[in-house]
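Excluded from the complex is one protein chain; the other protein chains are retained at their positions.
Here the chain labels run A and B in written order, and each chain numbers its own residues starting at 1.
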Amino acid sequence: MSTDTSHISSVRTLVAVFLALMVFTALTTAVAYVDLGAGSTAIALAIAFTKASLVVWFFMNVRFNTKLIPVVILGGLFFLLVLFVETFADYGSRGWFGNGR
Amino acid sequence: MAADPHGASPGLAHHFDSYEQQKESATLGMWLFIVQEILFFGGLFFAYALFRWKYPVAFNHGSLHLDVTLGTFNTVVLIASSLTVAMAVRSAQLARPKRLVGFLLGTAVLGSIFLGVKAYEYHHKWVEHLVPGPGFAFEGPGAENARIFFSLYFAMTGLHALHMVVGIAILLFLLKPAWQGRYTPESHNLVEGFGLYWHFVDIIWIFLFPLLYLAGRHHIL
Partner (left out) sequence: MNDSKSATTDPPGYAPVNYLNETWGLKSWLLTLDHKRIGILYLISVSFYFALGGLMAALIRIELATPQGDLVSPDWYNRLFTMHGVMMIFFFLIPAVPGVLGNFLLPLMIGAKDVAFPKVNLASWYLYNIGALFSLWALLHGGVDTGWTFYTPLSTSYSTTHVIAVGLGIFINGFSSILAGVNFMVTIHRMRAPGQGWFRLPLFVWGIYATSLIQVLGTPVLAITILLLAAERLFHIGVFDPRYGGDPVLFQHFFWFYSHPAVYIMILPAMGVISEIVAACARKRIFGYKFVAFASVAIATLGFLVWAHHMFVSGMSVYAGAVFSILTMFVAVPSAVKVFNWTATLYKGSVVWETPMLYALGFIGVFVIGGLTGTMLATMGLDAHIHDTYFLVAHFHYVMVGSAVMGFLGGIHFWWPKITGRLYPRFASKFAAIVVFVGFNVTFFPQFILGYLGMPRRYHTYPPEFQTLNVMSSAGATILGVGYLIPMLYLLWSLKFGPKASANPWGAVGLEWETTSPPPVANFAKSPVVTTEAYDYAARAAREVPVGG
């Protein structure tokens, strides 16, 4: 059977992605020492999501998969978001209008 | 994946009609499994988010007790192991069994280095009385809530480490059939599936590292 190489990542691509991940790792560590207040967490998470996206798209070959796979991933993340948002809705509103706790 | 008894389509299970159907099924199945792992770790990430929001002082100061050099080193090691596993999958796709075995072994070595560093870190925490339990003793700002930070540190990195141990164990089982050339370009779903699992474990760490090790670093300056 002839090998269809169109869905195989090249060594160049993989190494380039690895180097990008190294750059982002160095960045996230360096930025942590700068006092950005609430922005620190947001930036750390943004960098982490970027790194994760690179791994998913290039290392996990999702760029070669059917559209169902990104739907599955985003679907899963949506329900995780539901857990976060709705539970925080409780903790975030407990002290409202002098309602104790 | 039992070989077809007639030998016409080696590696094609009898209930599938084609290699493509088998491969797409394996990919979808593995991704669904990863999605449930995301929800699994997600519970711990939520607990982390909640208690960091509630007790920022405890979390920032607890984080300072983690070794950022070792954490960064481990992050580099794990991402490197993702590279080796991606190269391993590529080797299977190109019918290069010896390189496949080489890259798998490289992944195992890097994973073991990671675990070795973690073991060293855990031992250090034990010596410093920072393992939640009867001997827990934290001194510094946020002490009354630091226990939760360290509980989550051990729970999250411990669960992550357990997933790595399982991963390396699975990897070892792949070595012999890989060496024998049983993973062909048409049918190497176990290698791809393992790769997906390993990358996922890497992604978990990509989030754990900044959240656990880098919180409150700006307080040092």
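Methods note: a residue touches a chain if its C-beta (ideal position, glycine included) is under 8 Å from a C-beta of that chain, and two chains touch if they have at least 3 such contacts.
Note that the structure is a prediction, hence the values are computed from the model and not measured.
Asker: Among B:Ser9, B:Thr72, B:Asn145 or B:Thr184, which residue is in touch with the absent chain?
Answerer: Only one listed residue reaches the unshown chain, and that is B:Asn145.
Asker: Which listed residue (B:Glu37, B:Asp67 or B:Glu121) would be found touching the missing chain in the intact complex?
Answerer: B:Glu37
Asker: In the whole complex, what residues of subunit B lie against the chain that is missing from view?
Answerer: So the residues of subunit B touching the unseen chain are 14-16, 21, 24-25, 28-29, 32-33, 35-37, 39-44, 47, 50-51, 54-55, 58, 132-133, 144-145, 147-148, 151-152, 155, 159.
Asker: Given the full complex, what residues of subunit A touch the hidden partner chain?
Answerer: 68, 76, 79, 82-83, 86-87, 89-94, 96, 99, 101
One rule holds for everything that comes next: only the chains that are shown with their structure count from here on.
Asker: List the centre-to-centre spacing of subunit A and subunit B in whole Å, with centres computed as mean CA coordinates.
Answerer: 15
Asker: In the complex of these two chains, what residues of subunit B are touching subunit A?
Answerer: 24, 27-28, 31-32, 34-36, 38-39, 42-43, 46, 49-50, 53-54, 68, 72, 75-76, 79-80, 82-83, 85-87, 89-90, 93-95, 185-186, 192, 195-196, 199, 202-203, 206-207, 209-211, 214-215, 217-218, 220-221
Asker: Would you tell me which residues of subunit A are touching subunit B in their complex?
Answerer: 1, 3, 5, 7-9, 11, 14-15, 18, 21-22, 25, 28-29, 32-36, 40-41, 44-45, 47-48, 51-52, 55-56, 58-61, 65-66, 68-69, 72-73, 75-77, 79-80, 83-84, 87-88, 91
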